[in-house]
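Only one protein chain is missing; all other protein chains are in place.
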């Protein structure tokens, strides 16, 4: 029988674990954006590095996040790299989403008129200055919406870290299940919390996007 | 065990991976079409109901949905096999995303198409089936290819509910041989071999569609 009071009793424990979920989402989002932007800039920087980065990005996008997490978690220690599961998890999420963000940034940079690059060049601006001062700000305007969607998607991928025993919400719910031999209640609780969280954060991201676009609209 | 042996064990799980994918499509494609069209054509409470169903399936993390349904359905008296639960959850989750592609494609059509159809005396349903959907389908194809990749990658999750797919096989090889590096490298490679052609296909379709669109405006 479904034990409603038991389900309610799991909620405070799960909400505590929400801190980890949110923290992981924030750090991995920043990591994914930085990595993705670097990938895209490297992809544009020369013919061969272009092919190489294209392949790296396609490889990341063509394999499951779950398998990538396993790969880093089980294979790195074999080569003497032992990192906490949390660090590996954040890294794997960053890397996986960097593949998607690189593609988003590509479209954003492609949307900048060629004249902008010519003007920068004709003023003698170097590559780094052009990238940071001319390309980045104009690209961010173009990619705010799809980038926000991927951040929400990243939030929804954080429970994958439960498979390497990171104690975010799903991991915590599975723990409760294995301790009490009752899985349905913590699972349903975590499902409801996640649905509410994902919808709330999606709204928040949309609101931030609008503010960002409004402040940039000129 | 040689790397080829490892690969052959991994691919012994391909049948299950393929089965989950195909069954999921059987749930996902009709769901996407029906709910996308409902959201596009209806008003008021009907539209709200469709939106709630769609948001439930696409806003919840798929891994959580899988655990919730796997652990909680028996409580409701429904004892489904792991395969059925997996196909249902993966299919409706991807179908939720697909419904948004359907709706967006329908909305992006020139309203004149609908008006012309109605003006010819076609019924609403005839206009939808004969005028709007055929044009919108073309615009959806690249998104559907990307969602198919998403689905194939998502099937790796079924290894968590005891189904012996490629990921499950790789995990057992890793445990058996104490050589996670070859097992997970082989697994990454296997998914890459399946998904990379789809990635390329999706990109070329997107490009072709973009060209066709630009051409249309000239």
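A and B label the chains in the order they appear, each numbered from 1.
Heads up, the rule we're going with is that a residue touches a chain if its C-beta (ideal position, glycine included) is under 8 Å from a C-beta of that chain, and two chains touch if they have at least 3 such contacts.
By our rule, contacts and distances are computed from a predicted model.
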Among "Amino acid ABC transporter ATP-binding protein", "Leucine rich repeat variant", "Succinate dehydrogenase flavoprotein subunit" or "Protocatechuate 3,4-dioxygenase beta subunit", UniProt-listed name of the chain not shown: "Amino acid ABC transporter ATP-binding protein"
Chains on display which the left-out chain touches in the complete complex: A
Candidates A:116, A:165 or A:203 - the one touching the absent chain: A:116
Candidate in contact with the missing chain, chosen from A:125, A:145, A:192 or A:212: A:125
Candidate in contact with the missing chain, chosen from A:56, A:134 or A:212: A:134
Residues in subunit A touching the chain absent from view: 113, 115-116, 118-127, 129, 133-134, 137-138, 141, 216, 218
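Keep in mind that, in the parts below, only the chains that are shown with their structure count from here on.
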Complex interface listing, subunit A residues touching subunit B: 1-2, 58-59, 61-68, 70-71, 74-75, 78, 156-160, 162-163, 170, 173-174, 177, 183-184, 187-188, 190-191, 194-195, 198-199, 202
Residues of subunit B that touch subunit A when the two form their complex: 55-56, 59-65, 67-68, 71-72, 74-75, 149, 153-157, 159-160, 167, 170-171, 174, 180-181, 184-185, 187-188, 191-192, 195-196, 198-200
